[in-house]
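All remarks here apply to the structure that follows.
Only one protein chain is missing; all other protein chains are in place.
Entry: subunit A
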């Protein structure tokens, strides 16, 4: 991991973007504030229509905010046109220039910056090497595969050494295997170039694997910002918990909150310890989440009890769906071994053990 000095590359301050006017007004972004640190791989994650692409477009300069500031190393760039911002974009459709060769595409930004020919040539060669495309420098962009076009798009955006690289769902057009390869490739490029990456995706798995930090967005707002671990294990809101991974929601009575910890009494009558979303003071009743892999199934009495409804085999693990006696549904994920079966059968009466530090109280 590269060092992360406490310097912000981008600061988005109270940015709103409103489309339309009068009755048909839609707030694509609603007073969004977020800071993106120098050198980090930052991901904007959310379902389509959540505002993540709008925020990216505002940073790139393809659109302008209705209100608020966008600071690049302290300087407000919100009113600047795209060609005056030291920020480059990798487009979802790649947007390679079809009438130019691979090398000319990569050199385009430097050429527009008025760099001397020799410098452009050297830098293009360097970029071709970085994305392993030396052999295809003279090809037209229509003559190379989707994965290769992706690499050229990356090289083209990295060539002018932007202060920030914006990536707009760049892997969505690739097939599964190629996408996995490119995820590793992107991490490598970010590490080698030391450029701040802002990555937009709706794929939570992609976000968790690649990012240093993630901002989860919904309906024009940022709900939570944190490391993949924070987002996955300490979701602040129901939307975040639900959008990222699978999880179990339980209603509980809350008592004795202090130092970010509380005691939650579940419907089964068992009281467990739970962590609380940062800065949140829960009321008497709240929703508690437990990830399926943080619970264990037992044939004895557990914290919860119920009946096995369904067993789904996934190769690496098995999901066991339990109907709780309280009426709620609960899923346990159990790592598979080479012994036959998971040890449980449909209709079994089972108990569920919830580990220490496995439960989180949501803000909603």
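Convention: a contact is a pair of C-beta atoms (placed from the backbone, for glycine too) under 8 Å apart; a residue touches a chain by one contact, two chains touch by 3 or more; residues count from 1.
To be clear about the criterion, contacts and distances are computed from a predicted model.
For the omitted chain of this complex, the UniProt record lists the protein as "Spermidine/putrescine transport system permease protein PotC", which is one of "Spermidine/putrescine transport system permease protein PotC", "4Fe-4S dicluster domain-containing protein", "Succinate dehydrogenase hydrophobic membrane anchor subunit" or "Potassium-transporting ATPase KdpC subunit". Summary of contacts with the chain left out: across A:160, A:226, A:282 or A:302, the touching residue is A:160. Taking the complete complex into account, A:97 is the one of A:64, A:97 or A:229 that touches the chain left out. Summary of contacts with the chain left out: across A:60, A:78 or A:223, the touching residue is A:60.
Mapped onto subunit A, the footprint of the missing chain covers residues 60-62, 81-84, 87-89, 91, 93, 95-99, 108-109, 112-113, 140, 142, 156-157, 160.
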